[in-house]
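Complex shown without one protein chain; remaining protein chains in place.
For clarity, chains are labelled A and B in written order, and residue numbers in each chain start from 1.
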Amino acid sequence: MNDIKVLILAGGDSSRLWPFKDKLFLNFLGLSLIEHTLYQIKKTGLRNIIIVTNIWNHRKFSLLKQKNKELNIVLVKQNNDYGMAGAVVSAENYLKNNRILIVGPSDLYDDKLYNDFFAKLKTHPKGIIAGISHDEYFPGGYIVVNNHLVKGIIEKPKKDKRPGNIIKIIFDYFENTDLFLQSIKEETSPSDDVYEKAIVRMINKGFQLEFLQYNGFWRYLKYPWHILDLTQFFLNKIKSRKGRKVMISPSASLEGEVVIEDGVKILDNVKISGPVYIGKNTTVGNNSFVRQSIIGNGCMVGFSTEIARSYIGNKCWFHNNYIGDSVLADNTSMGAGAVAANYRFDGETIKSNVLNIVIDTEKKKLGAMIGSGARIGVNSSIMPGIKIGSKSIVGSGLVLSEDLQANHYIKLIESKIIKKNIKK
Amino acid sequence: MNDIKVLILAGGDSSRLWPFKDKLFLNFLGLSLIEHTLYQIKKTGLRNIIIVTNIWNHRKFSLLKQKNKELNIVLVKQNNDYGMAGAVVSAENYLKNNRILIVGPSDLYDDKLYNDFFAKLKTHPKGIIAGISHDEYFPGGYIVVNNHLVKGIIEKPKKDKRPGNIIKIIFDYFENTDLFLQSIKEETSPSDDVYEKAIVRMINKGFQLEFLQYNGFWRYLKYPWHILDLTQFFLNKIKSRKGRKVMISPSASLEGEVVIEDGVKILDNVKISGPVYIGKNTTVGNNSFVRQSIIGNGCMVGFSTEIARSYIGNKCWFHNNYIGDSVLADNTSMGAGAVAANYRFDGETIKSNVLNIVIDTEKKKLGAMIGSGARIGVNSSIMPGIKIGSKSIVGSGLVLSEDLQANHYIKLIESKIIKKNIKK
Partner (left out) sequence: MNDIKVLILAGGDSSRLWPFKDKLFLNFLGLSLIEHTLYQIKKTGLRNIIIVTNIWNHRKFSLLKQKNKELNIVLVKQNNDYGMAGAVVSAENYLKNNRILIVGPSDLYDDKLYNDFFAKLKTHPKGIIAGISHDEYFPGGYIVVNNHLVKGIIEKPKKDKRPGNIIKIIFDYFENTDLFLQSIKEETSPSDDVYEKAIVRMINKGFQLEFLQYNGFWRYLKYPWHILDLTQFFLNKIKSRKGRKVMISPSASLEGEVVIEDGVKILDNVKISGPVYIGKNTTVGNNSFVRQSIIGNGCMVGFSTEIARSYIGNKCWFHNNYIGDSVLADNTSMGAGAVAANYRFDGETIKSNVLNIVIDTEKKKLGAMIGSGARIGVNSSIMPGIKIGSKSIVGSGLVLSEDLQANHYIKLIESKIIKKNIKK
């Protein structure tokens, strides 16, 4: 087993994650998503890791490699824009004649998947493709399974054309990668799904791919609201602990699992309803209420603020706000009375425009998604599912019901009349 | 005495109560208004009750009759639209040759009125008409009294044409009803006040009607804001008690008389300032403040909400709201930061438009009156005395300063400019 190399495809962009970026470096519970992936791999005993990066995140990966010297990490910069297939080809020199496990770090699953994988490995299969039963529609690959073997992959079928309910996770094992590399190269059109087509081509050639049925938690980080799912995934794992130099008022009340990092202050009459993670040096101010949320480092959760089921980055400022089911990147501040609404009047699921396509988030509760360094004015109202680009400003007292691109300032133009105030 | 039949005139409509309806079935402290009336009658020992219903509430009265088998209730559907007089005529078959006490269940008074009535009855009067001294203007009937006898009834005089300050309560006794029935039939024009005219006609014929001066609490439920008066009336009677499966946080503080029904949860740092009634399975969330109010069943009084001197129906949702001197029917929800304002800038009494007539509510503090199933958007502001029809929606961030009819959606159209945010 120890000769299996893990190929991590980290070269994808995060364009559908806007207003957030660099999804693999999003921080959950003090570690980036990619660190969680590495940590999960490390626990299995696998040590040889190839990471295909892109040109923008390569430097961050170099730092990561230095921090993880107990792993044998090779970094490869993806030198083309041909998606996952191109990523595999970029790493070709490190793959030849190797047993290889390809993982997509945007997929999130429990350690159980590795356990199941190693169990199946004992039967010496030529290849393994993992999938999960998922009844909601997912705009990715669906696996056609027959008698424990993968018979096909249908990439992004329409909602009513799904061949079943088994979704493909990027967790693919090949005993010998050469055939896969060859299949990729045989594809001639540079489409999005060359990777999957190459697998289908192998199957069609008679190559036997075992189907690994995974039955545990799974989430895919593609759209910004997926960050909320990951937040709950990570929160469900935490156990209460307290760091050093922590100050908790005797009148504060903590319930459930709550992680409190170093230097945190929990002031008077605060209620924390776990699972909740509170990052270093963050202050939860008087009368505030935090539940089922991750809050980053150095935040000021100001007076009488409620944060529910949300992901908050570092150095964010709040003041008498309601933040429900929202994602806020670093350095965001919200003025007093600003609200991130999270529920439609008609109770319908919330839609969101991503790269000019309206996507149904399948969520009935979804608040705001706000990029780093944004400022939200006092008494402003952000409608459910609205996205705000980084360093943008939402003026005071307005109702934001459309996405706002980065580095822009939206300001209310009010009509008013001024008249003499006739006194009694 | 036991042969006196009580005739309850329950056939009126509730059109002036809009956005609320079916006034006799409004719930106070777990019982409908008509149940309170029946309960009050039951305490006197009277058992024979005739209720004149209308076609819409007849079914509800049938259920009520089943629930009150210890009373001998006869239901009569009013078969005309001639008001109270028509109601009496509808019940004609049950009235002949009977001692009859006619009560209007929209009038609310203490048990003392019955006690005074029975005392006067011992002098064997032919008839009794009850009234109360009331210095504020009331748009109803005024009684002219002379030497303990009723000499006339002036129906709805203008404010400056009142013949005194004695208001007629619908609480009329006749030893023999036949003459009253006959007087009604002698009226030829089908006006609103045939009932009162028939009484005056009897007086003019020489029939002697004793005046019963009542000196206690009295309210009439006609306009929606009267619900607030009834709320205070009922609240003033309560004694603290707690139901089963109640959860009260140690940091919550309860003062005064507070009724807490089964399954209620009072969370951290809540303040309840009695008299307050909290219906079954309602949760009063963290940091909320409730005073002098009735709250129905299954409500969620969300984080940091203040409810003062208000009537709240069942299954209402709140979130960081201020609700002052307001009436909210069932299933109303208010978004975070929405406010029901209750005081004019000029401190004047609040006016309200009822069936196209502007009525002075005579109240200096009056909030919103909201029909069932309405939804109020985040950070919206409802001006004092505004009424909202059932199932209507008030958009986020707007100032509602006119009544909104039922099943409508009012939405703010904001002008905004978006410009590049020049960074320093």
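The rule is short, and it goes like this: a contact is a pair of C-beta atoms (placed from the backbone, for glycine too) under 8 Å apart; a residue touches a chain by one contact, two chains touch by 3 or more.
Given the structure is predicted, the values throughout are model-derived calculations rather than measurements.
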Just to verify: which one of B:247, B:399 or B:417 makes contact with the chain not shown?
B:399
Of the residues A:63, A:357 or A:417, I need the one that contacts the missing chain.
A:417
From A:29, A:336, A:359 or A:406, residue that would touch the chain that is not displayed
A:336
Across the whole complex, list the residues on subunit A that are touched by the chain not included here.
251, 267-269, 286-287, 303-304, 319-320, 335-337, 346-347, 375, 377-379, 393, 395-397, 409, 412, 414-421, 423
Could you pull out which residues of subunit B are in touch with the chain that's been left out?
251, 253, 269, 271, 287, 289, 304, 306, 322, 324, 337, 339, 341, 345, 379-381, 383, 391-393, 395, 397-399, 404, 407-415, 424
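The rule is simple: only the chains that are shown with their structure count from here on.
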In whole angstrom, the CA-centroid distance of subunit A from subunit B equals 54
